[in-house]
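To start, I am sharing the structure in question, which I have written as structure tokens.
A single protein chain has been omitted; all remaining protein chains appear in their positions.
Here is chain A:
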Amino acid sequence: MRYIRPLSMEDAVGQLASSPGTAAILAGGSDLLVRMKGGFIEPDLIVDIKAIDGLGEIRETAEGFIIGAAVSCALMGESAALKREWPGVVEAAKLIGSKQVQGRCTIVGNLCNASPAADSVPALVAAGAMALIAGPGGRRTAAVEAVPTGPGKTSLAKGEIIEAILLDRRAPRSGDAYLRFIPRTEMDIAVVSAGVNLTLDEQGVVKSARVALGAVAPTVLLVEEAAEALIGRKLDEAALERLAKVCSGACRPIDDKRGTVEFRRKVAGVLARRAATTAYARAGGK
């Protein structure tokens, strides 16, 4: 097994693309090392991306935020601007593991580990985040929801590395929120989760919305029908009822050690409703 720590993205992409055996990208390592220790994977090459110039920074531009792939979730929690504009994304990142885990782990790692239960992903999907991807053929962007394709699988090609996550500037009168269900208070994997992002018009009517659910299907679900349940309405009881119903219906969960099908269905609706209520309040809705 070879471990390298390239200083440039070009070098990292080149090494990955030309490696003959299995290769793994190392960000915080809080998934990768656990999988290696468990004997599930034995990569021939490990490419640590943390020394690549600029990858450890959050940059603010006129268009939005560029969150480097090596930015730890703890660092996201320390960015006042990010917290102000994307509280739902930051609260999702800050739910991962514990303080210790957050000191290492990244949202890109969370995304690329491709677990249906990944905490930051529904929040990113609801936020409409994009992934900036560097590869042997140059750079491209993709919607976050297009990256995971199934448990443990992504759409990234050999040699491709996600360089950053891109978030727009927060539109006026808009807010986001993320909630997950775990049986304990921390150190647990989401049994169900929901991220909601919405924008209101001047009358407090929902103008646009995105609703994403986690841990209820092989990948995070972007539920368009749920957004439709909210758009054009104030967040009245009927809208919330409809939202919960649509979300429960959209789930394609399984029975497993973490929860039952019935439980996930029901609680997906409950969480979507609660997250929408918080997002609405954050957007200034009354």
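To be clear about the criterion, a residue touches a chain if its C-beta (ideal position, glycine included) is under 8 Å from a C-beta of that chain, and two chains touch if they have at least 3 such contacts; residues count from 1.
The rule we apply is simple: contacts and distances are computed from a predicted model.
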Protein that the absent chain corresponds to, by UniProt name, given "Fe-S cluster assembly protein SufD", "Molybdopterin-dependent oxidoreductase", "ABC transporter permease" or "Xanthine dehydrogenase, molybdenum binding subunit": "Xanthine dehydrogenase, molybdenum binding subunit"
Touch with the omitted chain, as defined above, among A:E10, A:E78 or A:E186: A:E186
Positions on chain A where the hidden chain makes contact: 39, 181, 183-189, 191, 244-245, 248-249, 256-260, 262-263, 265-267, 269-271
